[in-house]
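For reference, the structure discussed in these notes is given below.
Yeah, one chain of the complex is gone here, protein chain that is, but the others are all in their spots.
For clarity, chains are labelled A, B and C in written order, and residue numbers in each chain start from 1.
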Amino acid sequence: MTDSLVPVLEAQEKMDTDKMWVIWGPQHPFSHGLWTLKLKIDGEFIVDADPIVGYLHRGWEKETENRDYARIIPMTDRLCYCASMTYSHLYCMTVEKALGIDIPEKAKYIRIVADEVCRIQSHLMWLAAVGTDLGNLTVFLWAMREREYFLDLNVKLCGARMTTNYPRIGGVRNDTTPLFDRDILRTVERFEKAMWDIIYLIDDSSVFVSRMKGISYMTREQCANLGLTGPAMRGCGVDFDIRRDDPYDNYDKVNFEVPVLNKEKKVGDTYDRYMIRIEEMFQSCDIIKQAVQKINAIGKNAPYRLKTPTKVPAGTTFGRLEDPRGESIMYLVSDGTDKPWRLKVRSPIFTNVSCSKAMCDGIRIADVPAVLAQIDMCLGETDR
Amino acid sequence: MADVIQAPTVDQVSEILKREFPDISILCVEERRVKVKCPREISHDVCVFIHDNLTFEHCSVVTGVDYEDHMMVVYLIANYYNGLMIDMDVDVPNDDPHVASVSDIWGGANWHERETWELFGIVFDNHPRLERLLTPDTYEFFPFRKSYKLRSQE
Amino acid sequence: MAWTYLDKYPKNLAKSLWIMKPVITVTKLFFKTMVHRPVTVLYPYEKEWVPDNYRGRPGLDFDKCVGCGMCARMCVTQAIKLIEVDDDNGNKVMRPQVNIGRCAFCGYCAEYCPLDAMTVTPEYELAEYTRYDLLYGPRRLKYDKTTEGMKVKLEVTLPSDVANGNPERRVCIFDIDKPELNDAKCIGCKKCAKSCPVSAITMVEKGVNDKGKPIIRPEFDNSKCISCKNCVDDCPKDALQIKEVL
Partner (left out) sequence: MAVATYTSILEWINFNNPYDNPFTPFLSDNLPYDIAYGLWEILGGTLAWLINLLFPNNVVSTWLLCDEVCVLMSMLVFMLLIFIVAFVVVLLNLWMERKVLGRVMDRRGTMVGMKGFLQCVADGLKTFMKENTIPSKVDKMTYIWCVSLIVGLSCLVACMVPLSDRWYVVNYDSGLLIIMAFYALAPFFILVSGWAQNNKYSLIGGLRAAELMISYEVPMLIIIATTSLLCGSFNINAIVAAQSEIWFFIPQFLGFIVFFFCAIAECERPPFDIAEAETELVEGWQTEYAGMKWGLIMLGDYLRGSVSCGMVAIMFLGGWTIPFIGGTAAPEIVFLIKAWFVFFLMILVRGAIARVRPDQILNLGWKVFMPLAVINLAIVLLLKIGGVY
């Protein structure tokens, strides 16, 4: 009798009876886009995670090798619908660096304004996603309502809401419209008041805070080593912002603070990562106000767009910029013709999502949307 | 080895690298940017040195460039203390596209190396999991090589 | 440090009675929207105001257009194709046709049109029943209420002007970039003259060559030229190139 039981017992020992893989995605309410997260769960706890991306791989970088430099700008908008302005900016900046030209002051400030508007609307989109991920639709709609005013600013500035196509190699597409400074200051002032309602809804609610507090701790070393960048990194104690520490365009001429939490503790949780982005929105408002003043001071007839040669001299160069989601880099290899030889995009989310295993370690299933909402997924730029 | 220097300046970086590794050449030095060229045999040692002694904690990009006659692996390595970046180029011959993986030094390089492998066919030795990431597993070619033509290029 | 938000949070939640503050905030908005209307726009009945430079579908001024094909060249998605149509006098002319199904609404056609014939329009309701209906021919692209803002001007400042201390001068690219002839390469095939949409190129005889045949060379009328690069593209020997004034 005992002999007959041996294979059964052996099989039982081999079986992982209490752990199972749950596969989230590619179509799943928590994944804002097409990607899969395989989770190995032990009861309610996560023991292993394996993100799978690539459903949206379009060969973006290969496609650019076929186009002349000017016609790549609309393509950069399509990398990420929330951060279209920063990506076009980054691309134009990189090409300008390869050309070795210095663009007019006014264009630099207009780009700062456009970038910060883009940062605020991207963060608001993220806030909306956090709301739905935690199961509250009111935050979603209120954040989207605020975002709409900034999209209206985009329309006034460049004629389109999201795929802006605004920066150009050597400047920007068009000058600011006559009442733009008035509109933008009104919107920003309105936003600074209206934002508090959403903050009351989240930060004064013990449910929201307890959902985010104390889960998914990341240390400073982990962040730096795994390549987690952006607000998520600054919440864990890494004091680094490309706008301040590696300034591009005119960011060294405006005053702003970079919100960093846990500088001494060197470890941060999901709530810290959340708080960084909220404060960043207020700092962006400050930057916008200063930059609008500078634009007004420069005057109406100042140049905003330089004429640039269509052919870029051979060489390699790269531009680096603080995206709303982290550090984004474009690495350009030019060969002296009017088309790039190679254009590499370093998307912040691509690296951030590879950290999801470290972020999901030991948390509960119900926490996963809250934790992964902080990397603000956007698949267009992840898969490229 | 030399002492740990937190937040080195551009001149310090080029000086120390030249002193420690006579094989590598400093291509150009700009404001907050150092561009070096490194033979592939010592690339891993250089990376360890940069990480441990020069406190470059963050590897932003690992990518490949196909120059048709040879390939190149580009490492962009960043310092969080002063925003310095090292642009390290490693030439790789077409017939033997191997280079040492740096994902044991910087965990963030893991996916970048996987991506570079699947798009350019540059093999990263000792990589923990060199599988296809963005493209389907069934692909047997490397789509970002110049020898792979798009439909419009043919 | 001047924090707006981080100064006040995180805070002791007992002070806001755990969940009472959000409930009160929500109730406040509830009563507010009961009195005022919600911010939602009842879309098909109400529409938002759009500015002049709003990038809807492309529009075309048929008579202004010369059929240079600059829009087709700059189009990112190859949505624009030049087709042959009859103009008002019955002559065959080339005019752009836009496939709205492919259009990316980037506004490049309006921006790069040398004559401002191509414009952006504020029309964005473009749904059709078939894909064929999405093809906008040159006549259908007409937009009546074109304003100055819709003709997106491509005005740049020359780097040389900035260096000279005259940064306020803005010029149109199409006024200054002119084609240049490399005389050694030219074979006098007259292709450039044929391809020129504004007939700015005339073929002029310049002496005779060794074999006694006439040497024909193009001559450019720079006042007419719109620097559309058609001659550069059509030249079989790469004898022409646009000279960029910087």
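Here is the rule we use: contacts are C-beta pairs under 8 Å (C-beta built on N, C-alpha and C of every residue); 3 or more make two chains touch, one makes a residue touch a chain.
This one's a predicted model, so the numbers in the text were calculated from it and none came from an experiment.
**Q** Mind giving the shown chains that are in contact with the missing chain?
**A** The undisplayed chain, in the complete complex, is in contact with A, C.
**Q** Which listed residue, A:61, A:77 or A:133, touches the chain dropped from view?
**A** Candidates A:61, A:77 or A:133; residue touching the omitted chain: A:133.
**Q** Touching the hidden chain in the complete assembly: which of C:30, C:49 or C:129 does that?
**A** C:30
**Q** For the chain left off this view, which of A:10, A:44 or A:102 is in contact with it?
**A** A:44
**Q** Pick out the residues on chain A that sit against the missing chain.
**A** These residues touch the chain not displayed: 20, 22, 24, 28-30, 44, 131-139, 141-142, 145, 201, 205, 207-208, 210-211, 364-369.
**Q** On chain C, what residues meet the omitted chain?
**A** 19, 22-23, 25-27, 29-30, 33-34, 38-40, 42
The definition used in the following text is that only the chains that are shown with their structure count from here on.
**Q** Could you tell me which chain lies farthest from chain B when each chain's centre is the average position of its Cα atoms?
**A** If we average the C-alpha coordinates per chain, C ends up farthest from chain B.
**Q** Suppose each chain is reduced to the average of its Cα coordinates; what separation in Å results between chain A and chain C?
**A** Using C-alpha averages as centres, the distance is 29 Å.
**Q** For chain A and chain B, let me know how many angstrom lie between their CA-based centres, rounded off.
**A** Centre-to-centre distance between chain A and chain B: 24 Å.
**Q** Can you compute the centre-to-centre distance for chain B and chain C, using the mean CA position of each chain? Integer Å is fine.
**A** 40
**Q** Two or more other chains in contact with one residue: find those residues in chain B.
**A** There are none in chain B.
**Q** Where in chain A do residues touch two or more other chains at once?
**A** Within chain A, no residue touches at least two other chains.
**Q** With touch defined as at the start, can you tell me which chain C residues reach chain A in the complex?
**A** The contact residues of chain C facing chain A are 1-6, 9-11, 13, 16, 18-19, 21-22, 25-26, 29, 39, 50-51, 53-55, 74, 76, 104-108, 111, 120, 152-153, 155-159, 162, 167-168, 170-171, 173, 244-246.
**Q** Residue numbers of chain A touching chain B in their complex, please.
**A** Going by the criterion above, the answer is residues 53-54, 57, 59, 61-63, 66, 221, 224-229, 238-240, 242, 245-246, 316, 318, 320, 327, 329, 331, 333, 341-342, 344, 346, 350-351, 354-355, 383-384.
**Q** Using the touch rule from the top, collect the residues of chain A that touch chain C in their complex.
**A** Those in contact with chain C are residues 67, 70-71, 73-75, 77, 101, 104, 138, 145, 148, 155-156, 158-160, 163, 165, 170-171, 173-174, 177, 192, 197, 199-209, 213, 257, 259, 261, 271, 275, 278-279, 282-283, 301-310.
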